[in-house]
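Showing chain A:
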Amino acid sequence: MKYVLIGNSVAAVNAVAGIREYDNEGSITIVAAENHYAYGRPLISYWLEGRVPNAAMPYRPQEFYAQNNASVLLGRRAIKLDPVAREVSLDDGTGLPYDRLLVATGGRPFVPPIKGLTPDNYFTFVNYDDVRRLEAVATPGREAVILGAGPTGLKAMESLVQRGVQVTLAELADRIWAPALDPEAAALVAGFLQDQGVKLYLNDTLASVRGMAGGRLELQLQSGREMTADILVIAIGVRPNVELLEGLPGVTINRGIMVGPDLSTGLPGVYAAGDVVAGNPPLLPHAAIQGKIAGRNMAGASETYQPLSPYNALGFLGLHIISMGNSAATGDEYDILKEIDPVTRIYRKLVIKDKHLVGALFLNKLDRAGLYRRLLEEGTDVTPLQDELLQPHFGLLSLPEEVWQQWLVE
Partner candidate 1 sequence: MKKVYARPLWCMNCHLCEVNCIVAHSRSRDLFRAYKRENLRGTARVIVEERLPLSVAVQCRHCDDPACVAGCISGAMVKDPATGIVYCQEDKCVGCWTCVAACPYGAIQPGEKNGRPLPLKCDLCRETGEPACVAGCPNRALVWEERRAGA
Partner candidate 2 sequence: METLNARSLHYQVLNESIRNLLDNGCRELVLKNVNGQRYIGAGVRQQARLEIHGVPGNNLAALMDGLEIEVFGNAQDGVGNTMNDGTVIIHGNTADITGYSMRGGRIFIRGNVGYRVGIHMKAFQDKNPLIVIGGQAGDFFGEYMAGGNLVLLGLDLPPGEAIAGNFVATGMHGGAIFIRGQVDPERLGKEVKAVAPTAADQQRLQEIAGEFAGYFNLEAEKILARPFTKLIPYNKRPYGTMYAY
């Protein structure tokens, strides 16, 4: 059995592990567009801060590939797929025959058309190479504007602040990280950022950019606000890399590759996992789990991927946030439980709808966060727990005895 994995990130590495649970014999070839062994993409901000050295970037040690008998073709791009011949063509002209193929090509940063934007006057913040480029320019005293105050923009902000760069965040929405934070939580975070000396422009975005003498940029925002900066980072989202499968019979693409419950794509032997999959939040845990399941299924298992609610843990400058599900929800259709301490910037919020936990948000107090995620994922009726949920002692013993007894022996 020949396995070919297109992409060398978390999904692919987990697919290798998944395959090897069932098949110790087949050959595995990984086609990596980047010149690096797999690394967790969120790690780039830590690298830029200097908290993670080069040596610590790889997601798995070098031995992983040898132990799993997987060969990696670095710096190679798959450009064509022939589903009949079962072969992928690489950008160097080689053809890779496969029995099972995983498309884990991930996504790429979305860069909107903005007047004056040229490939060399802005940065994105997705790849190792992005931060390697940034490292050269992000020096103390410089000024940066980051477009987008979502998780990527915030992590870029943190690493730049830590390097002594003066940061301004511009966000089109009315608040920071709008999909995860409700206005109250976003205001707490905004206050924190202001205390850290970070400027924040909401309801605004970049209208045009113009290079000035000395390498500085002149930026105009939609609101008419004008400013200058040394660095422009665009961090407003990613788009899935679906090109390899575009136009092939049996494949449906809808802002990502549509997959079946077993993560197959509709082409014989071809699976997809990670950010490239339609409807999958572009989050690392989801990519990892999909990769593992796709790998197992490629090797003969028949496992179903249970769609997982988005969850994210994000920390910057000492503030920690965990969000899950519909954490930003507000409105009368929800029962919302809250604990707020503006001084310590502690914010805990649970969103309940129709007896079920549908979202949770924790700022600076993360106790037992995963427990809430389990209740959310399992669709537990939390009505009987309502009074307990935000108590300091909330835990397994707050659940019905038959539940915690079972959990203890898992």
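Rule of thumb we're sticking to: contacts are C-beta pairs under 8 Å (C-beta built on N, C-alpha and C of every residue); 3 or more make two chains touch, one makes a residue touch a chain; residues count from 1.
How these were chosen: all candidates are chains of the complex that A comes from, given by their letters.
Keep in mind that this is a model prediction, so the values were computed, not measured.
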Requested in this report: Only one of these touches chain A in the complex, so go through 1 or 2 and give me its number.
Outcome: 1
Query raised in the report: Of all residues in chain A, which touch candidate 1 in the complex?
Result: 14, 39-43, 46, 51-52, 56, 58-60, 284-285, 288-289, 292, 311-315, 320, 322, 324, 366-374, 377, 393, 395-398, 404-405, 407-410
